[in-house]
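For reference, the structure is listed below as structure tokens.
With one protein chain removed, the remaining protein chains of the complex are shown where they sit.
What follows is subunit A.
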Amino acid sequence: MSTQSAQSILFTHTAPQQGFRLLELPPEVADLLASENPPTLYLKTPAPVTTTTATSKTSDPREYVNLCTPTQTYRIRQVQSSNSLHILRPSDRGGGDTVLRREDLAVVDGRAAAAVVAAASQEGGQGGDMDVDVEVDVDVDVDVGVDLAETMTTIAKCGSTLELHVPEGGLQAAEFLGGLVGRFAGGVSAAAAAAATGGTGGAGVAEGKVMEAVFADIPVSRAECERGWVEGCAFVWRGRAWAPTPEVMMEVWKRVVDGAVVQGIDLRAQFLVDDLWKSVVAEEDEEEEEEEEEGQFPRALFEAVVRRVVEGEEGKSLLGETLKWASLDKDACVRWVGETYLEAMAPMASAAVGRSEFLNAWKDHLPEAWREEVALAKLTDAVYQLPDPTTICFVTEFERQRSKKNLPTDASASTAAKKSRNWHELFKNQKRQKR
């Protein structure tokens, strides 16, 4: 009986139950939620795939939900449990209900309908002709009667929890961006035609809204969306979002460099973006009169390209404000020009170009003073391939992902799976083999 001196709490079940989901929080998300001003999180799913691959894949393999903090993205995975997880809350059903509750308790304790009757009659106030059985019930009654105000009740039962994972290789906003924006490949006239057939034609739509609409369909966090947008040189033009091909990027960039030379703008120092734009346009007017029709490009595209190579403060959003003063980030600029040029000129192994030829073209696309910066080592390792001793070609994001995924050998993957108690991990490999 010593245990009875400790606090004993009546435990009840409330019906109807409520709907709850249990979300397992990685430490950084838990910290985020515990912070003074926790940010709003978003659950994002990819936009339903409507075109292209519809014939080959009937069921959308991209059905999933991502949890996005402002800067991070997690894949949500539902994990079933054979245990039941009850969510409890203190119950305030005291007072007038107490009598009823005593009856209930007798049922629980006595497990016999007869006991209920007996207990109820006892409740009536006479302690007359009770048998032993009822006596016991009363004992229990008195025992917990002290704690009756203290009740915990289960209001929900969960058979599963949601776990958060950062998918292998991270989530690339760029993957989704490509499918959601127009491909700006040719000159203005071609793109304008595409815009017309696109049908939206909402010239009045604010640029920000167009971008937001695209972001809403990219199932990654805001920061990653913005990074993908900037890195892809995406821009809004005539009410539609566009991403230029590497060829167009290089074309624009070359004109920027040339224009800067003509107008005497030093790209190494801080410059006015307006001046640079004028230099690009002026050059067009004077020298490329005959090419103007297809050679022209929207200012938004120009700004997107400049924004790509501008020196930005770490973590600061470059979007949403017009660029005014800018200075280029030398290393990033040299690398970007090299990689984009390579992607434009030698997109695959079969189209590999000569190495010295590539290096020279690379130099030609940089401001004079930065020619010496050019070296293969400046490129990100994974983006290029040397198919034979003299040539070089670009490695697409897709191939990079694939080679990355092939890296862990089957043996190591299965041992990792064995260690894990997670069913998804355990059966992942088998599934892959069947396919």
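Note that a contact is a pair of C-beta atoms (placed from the backbone, for glycine too) under 8 Å apart; a residue touches a chain by one contact, two chains touch by 3 or more; residues count from 1.
Assume contacts and distances are computed from a predicted model.
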"General transcription and DNA repair factor IIH subunit TFB5", "Small ribosomal subunit protein bS16m", "LANO_0H07976g1_1" or "Sister chromatid cohesion protein Ctf8" - which is the UniProt name of the missing chain: "Sister chromatid cohesion protein Ctf8"
Among A:Leu10, A:Ala185, A:Ala223 or A:Leu376, residue touching the chain not depicted: A:Leu10
Touch criterion as defined above, residue of A:Pro27, A:Gly264 or A:Pro389 at the omitted chain: A:Pro27
Selected from A:Lys44, A:Arg227 or A:Arg255 as touching the chain missing from the view: A:Lys44
Subunit A residues that touch the omitted chain in the full complex: 1, 3-4, 6-16, 18-27, 30, 32-34, 38-48, 67, 82-93, 97, 100-101, 104-105, 107-111, 116, 136, 140, 143-144, 147, 149-154, 157, 161, 213, 216-217, 219
